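With one protein chain removed, the remaining protein chains of the complex are shown where they sit.
Labels for the chains are A, B and C, by order of writing; each one numbers its residues from 1.
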Amino acid sequence: MGGSSFGTVFKVTTWGESHGRAVGAVIDGCPAGLFLDMDFIRDYMERRAPGGGKYATPRKERDIVEIYSGIFDGMTTGCSIQMVVANNNQDSGAYSEIRDKFRPGHADYGYFKKYGIRDYRGGGRSSGRETAARVAAGAVAALILKELGVELVSYVRSIGGIEIPPPNYGVISNADARLNELNMPDDVAYRAASAYLSGLMEKKDSAGGVVECVARGLKAGLGDPVFDKLDAALARAVFSIGAVKAVEIGAGTAAAKTTGSKNNDQFFARDAGGAGKRSNHAGGITGGISDGAPIIVRASFKPTPSIARPQETVNTSFNNVTIAVEGRHDTVIAPRAVVVVEAMVAIVLLDAVLKGVTSKMDNLRKAYANL
Amino acid sequence: MGGSSFGTVFKVTTWGESHGRAVGAVIDGCPAGLFLDMDFIRDYMERRAPGGGKYATPRKERDIVEIYSGIFDGMTTGCSIQMVVANNNQDSGAYSEIRDKFRPGHADYGYFKKYGIRDYRGGGRSSGRETAARVAAGAVAALILKELGVELVSYVRSIGGIEIPPPNYGVISNADARLNELNMPDDVAYRAASAYLSGLMEKKDSAGGVVECVARGLKAGLGDPVFDKLDAALARAVFSIGAVKAVEIGAGTAAAKTTGSKNNDQFFARDAGGAGKRSNHAGGITGGISDGAPIIVRASFKPTPSIARPQETVNTSFNNVTIAVEGRHDTVIAPRAVVVVEAMVAIVLLDAVLKGVTSKMDNLRKAYANL
Amino acid sequence: MGGSSFGTVFKVTTWGESHGRAVGAVIDGCPAGLFLDMDFIRDYMERRAPGGGKYATPRKERDIVEIYSGIFDGMTTGCSIQMVVANNNQDSGAYSEIRDKFRPGHADYGYFKKYGIRDYRGGGRSSGRETAARVAAGAVAALILKELGVELVSYVRSIGGIEIPPPNYGVISNADARLNELNMPDDVAYRAASAYLSGLMEKKDSAGGVVECVARGLKAGLGDPVFDKLDAALARAVFSIGAVKAVEIGAGTAAAKTTGSKNNDQFFARDAGGAGKRSNHAGGITGGISDGAPIIVRASFKPTPSIARPQETVNTSFNNVTIAVEGRHDTVIAPRAVVVVEAMVAIVLLDAVLKGVTSKMDNLRKAYANL
Partner (left out) sequence: MGGSSFGTVFKVTTWGESHGRAVGAVIDGCPAGLFLDMDFIRDYMERRAPGGGKYATPRKERDIVEIYSGIFDGMTTGCSIQMVVANNNQDSGAYSEIRDKFRPGHADYGYFKKYGIRDYRGGGRSSGRETAARVAAGAVAALILKELGVELVSYVRSIGGIEIPPPNYGVISNADARLNELNMPDDVAYRAASAYLSGLMEKKDSAGGVVECVARGLKAGLGDPVFDKLDAALARAVFSIGAVKAVEIGAGTAAAKTTGSKNNDQFFARDAGGAGKRSNHAGGITGGISDGAPIIVRASFKPTPSIARPQETVNTSFNNVTIAVEGRHDTVIAPRAVVVVEAMVAIVLLDAVLKGVTSKMDNLRKAYANL
């Protein structure tokens, strides 16, 4: 029940703490015969890496993924893949202040109540460092999706209240997002957000933001009914990233304010086997099943809880104390979380594909004949 | 992979279609020795029942839950509990129009692409009728939570743009919500929403809305790290209800617009073993673990997709056609979904409790000694 | 954790007690578009039905399977299938003696210690009656396997020490087994076993027996490494049938007494893509993966624990008492268990097929293209 496993066919189990020896992921259920393109994985890891700009933690870690098992001659063997990312740059000393105090907005208090013991160094298991393992595993999922023609794009939609113009979901690319270190694919918004963050840094404060991920090219008919709806799986996956406080699909919260006649996506005939839609308020998922339109997922991240301002809290003896969380912290989480959201979306979509190929007897017959 | 199972210790599997013989749920993993209070379950079912007002479908079904297994002398035996809710009032004739056409905003097209075949009568498995099974199972979870001192409250927070004033999460009750058929615990908002819905009905249109659920009295330290965070589990559970397009915990999307100094919930010492919080922007969950404050979950429901206005769509031969979805439909889904959200929250929280009792060796030793 | 679910893709959840209203199974994950041949299912149920001979319980129940959900126009829809088998012939009165006493060899004591409460009528959930649900679900699995070219054959290999001659696994059929009510496909053994059972009946005693199941035509390369080996899955499945005390694959216990040079199955080239084996001591599974030879599973059933002789036991107040288990009981379990073993084998093999179709990237690409 540890909570560190995810997925049903493509199953990911992560491990590791912020200041332990390493973090990593075991992938079980990866199809055999995939050339494991380490450049592709490296690129994913670099999108998550800190140090990209002045609003991110200066902790400099080149996150090298080492593969301990599951590949042979550069190809996946179908057996469990162990991916290890060493922790090279941790600085335990800086965390001594928080040893006995619960940081507001952090998991400290909950972990203490749950486990009685906690690795207080940098948040231990609850640290954002844990997401390096997700990104490594998600890169493998994304690599397979790419081979199947599914493209993933992710970026910062807003920081504080500063939002980019509504993107064109059909053409926006990761290259657009990577033009600046905030991963905001709009220069005006980027400049405004930069100024906003500079002001907050001076005030030892932090900002929240919204990350959006688009998946293009996924076939219609994926996802399972009832409890394993594709949107439900995506919501769980993205909400499992620390600091997420809301997940929206397509129109999201705005859907609650509009009317059926405006919100329904009307169909038109595209070809003999498929329908197009005149709009995509559904974000590519209706009734929990993909409809062939781009999948649109949006996650609201709360402001970085680690701030250097004094805050009230209690210590492990349950006395009132004051805390100022010094150290290396991102002023805003969203830009570095972009690729984490994408990684989780990749894992969910690949799992839906792997689960979906036998939903019809006809497909099962053909697939079995191919064995 | 059918998607019809949910939960790990308290496991619920549902079955049934809108116009089949019945819908139902099997609960596996319910502790033995629970007096299965059928009045409590009946009350849950009645909160979901249609016919409560002029904005709900006139389909009149008294949803009687029959228990086929798993109880003996009124007590749970620990074995799987089969709960059956007959479909008494279905009217297949009214659905003949949609046999060959995909209704916009519905699961029809996705199911067709996924399965090649679909029970078109009333949406079949994708019908809101399926939620009767969830409510039956959720009532059992809620009954156990009640015995443990956890109280669940749910209501409509808004319809269209019309919102109730921010509720006092410490005192709001289900009785407040049930004062009117829209389950809006505020008379002014209720009247405005009624007028809004009446206008939409005339225009053969429909409205969206937001449901909020509060859980009070849950201990701190529940939920699992990483992928099984309590908020991730809640998000999946609530997103698995048809028509949900966003799930928020606590401050939700607003968290992305504020700053760390405002958003962090500061702690104060309450007693020798616990901390209180000066605010609850986290909605009772930090780092995926409960912190002892009320759990606050919010779900945005899109407008009812079934509207009697003509809409463009395609048929199963992939020709362009027009459709007007006549029949008995709720003008707004949210009021009847209130108890569905509550049921799903109950299942998630109970599961977290059942998983949480052995998170510490000390607790395991005591629990084993008690066997 | 109720234990009533089985399978990962083709998932079966059973419910029901011996003397409740019904027993049944929910299948989740059945591919859509299967014509659900009710004659095929009926035939399976009849193979399990009591009353076939003088050594079986006279409890006469025609086990009619009713489908409550998951089919439409006779075809599976891909949604959860609820199968209900009513309990028509239970006789609660006959069980009053065992209300407060633990029957030796039965689950009574364990259930009492585990749950504190138990449905003592006929063993409740631990009754062999529960297997009716397995057979119903297993029939569906067997139906799909049949479409894929996999044939299942099952029979009684021995009763007491009386064994049939080693069968020819390539040709033995269910018709051979059904020639007599003991399901022993050998007339000499059948007569000897009949005489043996008659003697035991007079002495109010019971016999054990061995059931063997053969699966022919399964492709090589199915089953998963390490913990989900095909033999491990079969062992769990068959051991989950009450009264089983041993499961063997291929040579089974005899393998421990021989040498490598005798036990190894040597290969020969059969065609461009496959190897044949000169022997099949492995029972069709090597390293947990199918090798294309017939799968051979053997289960040892203990003697029926219900015997009318007086036995020592304790009651629920933990006093020493004597018990004589009167009532309608099979003198030997194995003949009626034949189809139960087959049902469990069918579920396991189908699950392995469904899991196996995406083990290679090549297969995944083709399967996805087919969607």
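Just so we're on the same page, contacts are C-beta pairs under 8 Å (C-beta built on N, C-alpha and C of every residue); 3 or more make two chains touch, one makes a residue touch a chain.
From a predicted model like this one, the values you see are computed outputs, not experimental measurements.
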* For the chain not depicted, the shown chains it touches -> A, B, C
* Touch criterion as defined above, residue of C:E97, C:E147, C:E181 or C:D205 at the omitted chain -> C:D205
* Looking at C:R121, C:R336 or C:K360, which makes contact with the chain not pictured? -> C:K360
* To do: Name, in rising order, the residues on chain A that touch the hidden chain in the full complex.
  => 1-5, 8-9, 11, 13-17, 20-24, 26-30, 32-33, 68-70, 72-73, 75, 77-82, 84, 113-119, 124-125, 371
* Touching residues (missing chain, whole complex) on chain B -> 8-9, 31-34, 76, 78-80, 144, 147-148, 219, 221-222, 225-226, 353-368, 370-371
* Structure fact -> Touching the unshown chain, chain C contributes residues 1-6, 8, 14, 102, 104-116, 125-126, 130, 158, 160-161, 200, 203, 205-210, 219-229, 231-240, 242, 244-253, 255-275, 278, 281-283, 285-292, 300-307, 309, 311-314, 318-320, 334, 355-356, 358-360, 362
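Here is the rule we go by: only the chains that are shown with their structure count from here on.
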* Report the inter-chain centroid distance for chain B and chain C in whole angstrom, where each centroid is the mean of the CA atoms. => 38
* To do: Can you check how far apart chain A and chain C are, centre to centre, with Cα atoms defining each centre and the answer in Å?
  => 44
* Going through chain A residue by residue, note those that touch at least 2 other chains and give them in order. => 8, 219, 221-222, 225-226, 355-356, 358-360, 362
